[in-house]
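Some notes on the structure that comes next.
As you look at this complex, bear in mind that one protein chain is not there, while each of the others sits in place.
The block that comes next holds subunit A.
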Amino acid sequence: MSTVTNMQTHPSYPELTRYLSKYPSSAGALFQTFNDITFAQKWTNVELVDLPNCQRAGIKGLRPSSDDGELPSTCIVLPCSLAESISTSYFSAAFTSLGESAPKQIYLAICAEDSSTVYYKIGKGIVKPSI
């Protein structure tokens, strides 16, 4: 039996409620991405970052070391829904909002209505992939 009965009783709700109300158009994507990151992907030190230029909140956290042996690193995730149309200005806005401490690449999380979430790495300019 799941202990969750609706969104308000979900354990993530208290932390998210402020941004769910502030940016209702991206509320579904934020909720879904936050849960995927904290419960399924098991990121740690997860906190929310307000990105008013993108009209949504981003998620910052420590990504655990992957199979490739990479060290845990702080990453930023920008949630969005499959139904939205996003242009590159969103990403420029995100990088500007994050300021000096912005990482080289951010992740875009695209959420579908069946709760599938796919992540894309977005970098500034042309980024050569690591071999």
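Keep in mind that, in the parts below, contacts are C-beta pairs under 8 Å (C-beta built on N, C-alpha and C of every residue); 3 or more make two chains touch, one makes a residue touch a chain; residues count from 1.
The rule is simple: contacts and distances are computed from a predicted model.
Entry comment: the absent subunit's protein name, as recorded by UniProt, is "tRNA-splicing endonuclease subunit Sen2", drawn from "tRNA-splicing endonuclease subunit Sen2", "RNase P and RNase MRP subunit (Predicted)", "ATP synthase subunit epsilon, mitochondrial" or "Cell division control protein 45".
If you put the missing chain back, the residues of subunit A touching it would be 1-8, 10-11, 20-21, 24-25, 27-28, 31-32, 35-36, 39-40, 42, 64-65, 67, 82-85, 110-116, 118.
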